[in-house]
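All protein chains but one are shown in place.
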Amino acid sequence: MSHISSKRLFYTIFVSLIILTGLTVFVARQDFGAMNTPVALAIAGLKATLVILYFMGVRYNTPLTKVVAASGFVWLIILFGMTMGDYLTRSWLGFPGR
Amino acid sequence: MNHDIKAGSYLDAPHGIASWLLTKDHKRIALLYLISITVFFIIGGIFAAGIRTELMTPEGDLFTADMYNKVFTLHGVVMIFFFLIPSIPATLGNFLVPIMCGAKDLAFPRINLLSWYLYVAGASLTIGAVALGGVDTGWTFYTPYSSMASNTNVTLAALGVFIAGFSSILTGFNFIVTIHRMRAPGLTWFRMPLFLWAHYATSLVMILGTPVVAITILLVGAERALGFAIFDPRVGGDPVLFQHLFWFYSHPAVYIMILPAMGVISELVAAVSRKQIFGYSFVAYSSLAIAIIGFLVWGHHMFVSSQSIYAGLVFSIITMIVAVPSAVKTFNWTATMYKGSITWDSPTYWVLGFMGLFLIGGLTGLFLGTMGLDVHLHDTYFVVAHFHYIMVGGGVMGFLGGVHFWWPKMTGRIYPETAGKIAAVLVFVGFNLTFFPQFVVGYLGMPRRYHAYPEEFQILNVLSTGGAAVLGAGYLLILAYLVASFFKPRNAPANPWGATGLEWDIPSPPTTFNFEHDPVVTEDAYDYVGRARKAREN
Amino acid sequence: MENPNAPHEHHPALQHHFHSMAQQLEASVLGMWVFLVTEVMFFGGLFMAYILYRSLYPDAWLAGSQELDEFLGGLNTVVLICSSLTMALAVRAAQVGSRKGQIVNLILTIVFGTVFLVVKYFEYAKKFEHHLVPGAHFDPARDPAQQLYFSLYFMMTGVHALHMVVGIGLMLVMLHMAWKGRFSAEYFAPVEISGLYWHFVDIVWIFLFPLLYLIGKHH
Partner (left out) sequence: MQSSFPLFPQAASSIASEVDLLYFFILAVASFFAVLVSVAVVFFAIKFRRRHADEIGHDIHGSIALELIWSIIPFVLAMVMFFWGADLYFRIARPPADAMDVYVVGKQWMWKVQHPEGVREINELHVPLGRPVRITLGSEDVLHDFYIPAFRVKMDAVPGKLTTLWFTATKTGSYHVFCAEYCGTQHSGMIGQVIVMEPHDYEAWLAGGRSTGTAVQNGEKLFTQLACITCHKTDTSGRGPVLTGVFGSTVQLMDGRQVIVDENYLRESVMNPQAKIVLGYQPIMPTFQGTVSEENLLQLIAYIKTLKATTPESPEGGQ
């Protein structure tokens, strides 16, 4: 926590973030078919990771902070996964509402 | 042990109303909470009395249908959000978590006070909604009824619940940081009292689940107030999505209600038996297991909601799995009593009552978790009986047990033992008389939230109402002697039960900063044997 | 590092119930992270609705997204990234004890945040003009399922904007404290945790931008 990052590191991250923003806008104009959204999300995820690790300093933080930071996302996956698990298996039985 | 007023007790230190309303002392905030939740328990209880009186006869004669709907909605909302969820954590938890950690206060005292104010604000809004004519959606706020059909004060009540949600988030957040960062030297995780483990697990649920229900309720509010469309079937929205979001919180929330009670019972069982808890680490880990696996079962409230059958299968099997840690706890408590030295003071009565009622409540959860059977049981009085057995039989009994156990510590006063025992028996008997018939009437098929019902259900309903009167009398008795104890001298000894734990090493009531010297922990929790040995050596 | 037994340093900002400044800092940082977890779950509910409806009504999402101004969205993304940089620099300035650095960077952060909100205001105004606000005045010629898209658009960006407003308020407090020279190498917890909050708000936008603005730009 008392870790102090260099200004240089911050500028590097900043430039990477701007480049990645340009990249999302660019790839949005390409058609990857079903991969459009995953590509956009991958870039957003990468940007978020950079912010979390360096701007927010998780990289230099205690393991506990790392676990806490990760847990929110794990719980999101539970929420999304199990709810969509319901919708994606609807009507498999072939009777409405089952 | 005969000095009347102990110098420096947190109850006296600064005087005046402002010193209470602006206090940052966790113990005073605990008392503020204790008073407020008692008020809401009484309000919720009056609504319950209304429900039971109406249901004495099959016709709807006491209330109009709309009125009845408002009564049970407010009964549920008040009891869940303004009584049971804050009950143990915000009172006993607030009081004991820092002391058990050996700390002077919670990590964020000011936020702790804020949490109480948020609670009061949320509760006031909901009471405001009552004053303006009530709410009639049921505590579950199911869409599209809540978003489109109901013309009562849903938005206001929902806002109240939303704000109260943040008060519970803040409590959980304070506990987690305190338990991680404020423990006394030597107090390792596996030396912590199980009460702390239970509160840690509860806090996890509070911070991970509550925000989801908050945003969901906000969405319902946006539909009503701004005309947005989120769950609106007319434009393709899905009302069932609301149920997913709601239960994602509200199932884990039932563990917010029971885990702290389990923590209390773990303390009480060890103390009344003067014995090391049986299988300490299993009891500790089972709290975490319940909190975490409890997040994966919410769909068991939706077996007939048109949820996919395959999703239902997954939710059902995990529901059955999450019953196992509760079983582990129950058996460990039982085994703790084996070869203990068991007192028959009033806390013991609450422990026994809790065990019996929680057991029935939990076991009937298994009926509901079984898909084929839940088709018949869903939304009948069987469910009502199930959750009252756990929440009132387990949660409230645990809470009252804790209050009786720590009352001398919190207030420095002693209540009359005999009255305590009579009250416990009254509550136990009254409770069973109220809710056991509901299992029967539920399997017969009586749906819940019914203002009038077919005649053949009447006898069971009359029994239930009679039981509620006994139950109510029990609660009133407790209220009476606890309030009366305030008029008696403050003469409770520091450790009336001869129990272990940091809180029993300090005066009753504690001083403002809890400890004169920062404690250093050198023994396991519940080390009665070690203490006895030391006493002998000295 | 649990319960460091360090001797009392008696820093004026040390609260009575902590043993040391280190313990106090660790507690507040952990606290902020725990709070951010609740924030993740809070937005999570909205993202859940987004995922479901997008998978049910891909066409409505495509059509809705085409109504958003990609340039303004992109601009705001860049503005927020700039603000995150100045925020990180402000925290660093506090850590190294540079009062001037704190003040300059905090002001910049506030300015960027305000620019973001102003841009957002113009975007919202356009939606009203084009009858894209769900409810009574929604353009009846449009597929009704687009109301779901726009409801979520307004909820997500609205709640995000609200967080920005809170963030700016927080920054003003920090600026005041920095002005008074409260922060030092020993005591910078308030800036540090406000910074965490600010970065989090930025992260939310990093996801909102592609998910709301960039769907189907390849058409």
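Note that the chains are named A, B and C in the order they appear, and that numbering of residues resets to 1 at the start of each chain.
The rule we apply is simple: a contact is a pair of C-beta atoms (placed from the backbone, for glycine too) under 8 Å apart; a residue touches a chain by one contact, two chains touch by 3 or more.
Keep in mind the model is a prediction, meaning the values are calculated, not measured.
Participant: Tell me the shown chains the invisible chain touches, ordered by label.
Facilitator: A, B, C
Participant: Among B:His26, B:His378 or B:Lys409, exactly one should touch the missing chain; which is it?
Facilitator: B:His378
Participant: Given the contact definition stated above, which residue among B:Thr334, B:Thr418 or B:Thr522 touches the chain not shown here?
Facilitator: Here the residue in touch with the unshown chain is B:Thr334.
Participant: Return the single residue from B:Leu226, B:Leu288 or B:Met320 that touches the missing chain.
Facilitator: Going through B:Leu226, B:Leu288 or B:Met320 one by one, B:Met320 is the residue touching the chain not shown.
Participant: For the chain that's not shown, point to the residue among B:Phe95, B:Phe166 or B:Tyr528 touching it.
Facilitator: Touching the chain that is not displayed is residue B:Tyr528.
Participant: Who touches the missing chain here, B:Trp20, B:Trp189 or B:Phe367?
Facilitator: Answering carefully, the residue with contact to the hidden chain is B:Phe367.
Participant: In the full complex, which residues of chain B touch the absent chain?
Facilitator: Spelled out for chain B, the touching residues are 60, 65-66, 69, 136-138, 140, 142, 144-145, 148-150, 233-240, 273-276, 278-282, 303-306, 309, 312-313, 316-317, 320-321, 323-324, 327-328, 330-335, 337-344, 348, 352, 355-356, 359-360, 363-364, 366-367, 369-376, 378-380, 440, 443-445, 447-456, 459, 498, 528-529, 531-532.
Participant: If the hidden chain were put back, which residues of chain C would touch it?
Facilitator: 56-60, 143-145
Participant: Pick out the residues on chain A that sit against the missing chain.
Facilitator: 91, 93-98
Criterion: only the chains that are shown with their structure count from here on.
Participant: Report the inter-chain centroid distance for chain B and chain C in whole angstrom, where each centroid is the mean of the CA atoms.
Facilitator: 34
Participant: Let me have the rounded angstrom distance from the C-alpha centre of chain A over to the C-alpha centre of chain C, please.
Facilitator: 15
Participant: Any chance you could list the residues of chain B touching two or more other chains?
Facilitator: 180, 208, 212, 241, 244-245, in rising order.
Participant: Where in chain C do residues touch at least two different other chains?
Facilitator: Chain C, residues with two or more chain partners: 26, 30, 34, 37, 39-41, 44-45, 48, 52, 56.
Participant: Mind listing the chain A positions that touch chain C in their complex?
Facilitator: Interface residues on chain A, with respect to chain C: 1-2, 4-5, 7, 10-11, 13-14, 17-18, 21, 24-25, 28-31, 36-37, 40-41, 43-44, 47-48, 51-52, 54-56, 61-62, 64-65, 68-69, 71-73, 75-76, 79-80, 83-84, 87.
Participant: Applying the document's contact rule, which stretches of chain B touch chain C when the two form their complex?
Facilitator: Listed in rising order, the residues of chain B that touch chain C are 98, 103-109, 169, 173-174, 176-177, 180-185, 187, 207-212, 214-216, 218-219, 222, 226-230, 232, 234-238, 241, 244-245, 513, 518.
Participant: Which residues of chain A touch chain B in their complex?
Facilitator: Against chain B, chain A makes touches at 64, 71-72, 75, 78-79, 82-83, 85-93, 97-98.
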